[in-house]
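The structure under discussion is supplied below as structure tokens; questions concerning it will follow.
One chain of protein is taken out of this complex; the other chains stay put.
And now, subunit A:
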């Protein structure tokens, strides 16, 4: 998670403890959901009708600092207790070590909005499942500094991996590495022929090391260029998702509505101001051809720090819906808002519902 973002979001839920991170351009999101069975004891606290289960975010570095030395942790720590104390504003991590020694860390946290990316593995056209080792061995051929890689499907069901070279780069000065993997090296292949996606390798490497270490097969769900690619790891007690934005094809300046019929927010074109306010204004005025009036989940407000009110859930979405155009790459940022047509309640992913209609409560 630290390869993605600088802040660790902790969200206890009924189905387990979710640890999440998002990158600064909101084009990468990862979540690790640890089922209650993973723990010796799991008490998410009680959510009343007015309040939700408490969630917070902490600095990634502070959290990681506690688990600094893995080998010595394995040798000396018996168990770890994690307590979230909202009233004391502290996240308590207590390590019970050998010889009766107890290490207690009281971390300051910040209250935060719900962090959730919009994605749906079922709506993806292509799915690949491979042992982590296969992908790790493939990725090792690329230089550690490589930013983006293109995954494609080729003739004969072969899968290719190629480093992404920007158009502006001089052909004579660039090195292109391409490797092909046979279909039978994968555990399952269900891909749309001729498809390809380009995503950030650096953020993917983090997940790959985890998958390798835990010996879990990695599933890749992808669709057209521009739609996010979703990597998942599944285990009896752990569910991992990594969602990365992909480069859209330069030919298309706006995304055509995808085939799953989910109505989308108007996609900002590349020369849109990089600023939430103007985006919201565009939404309200119906620019971009949205066929629906602005959803009640997007009240027109300038973003402000999330406050603990019943309205919180609505504020979150707005907080997250940052229009695209991060720096020089043409990645779309993942839309954190959710606009669900009432007729498709099942469009939600295996994740929890992103935003309930306010009438639904």
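What we mean here is this: a contact is a pair of C-beta atoms (placed from the backbone, for glycine too) under 8 Å apart; a residue touches a chain by one contact, two chains touch by 3 or more; residues count from 1.
Just so we're on the same page, contacts and distances are computed from a predicted model.
Protein name for the hidden chain, per its UniProt entry and selected from "T-complex protein 1 subunit zeta 2", "Succinate dehydrogenase cytochrome b560 subunit, mitochondrial-like", "U3 small nucleolar RNA-associated protein 15 homolog" or "Cell cycle checkpoint protein RAD1": "Cell cycle checkpoint protein RAD1".
Considering A:102, A:145 or A:236, the position touching the chain not shown turns out to be A:102 (whole complex).
Taking the whole complex into account, subunit A touches the unshown chain at residues 59, 61-62, 65-66, 68-69, 72, 76, 90-91, 99-108.
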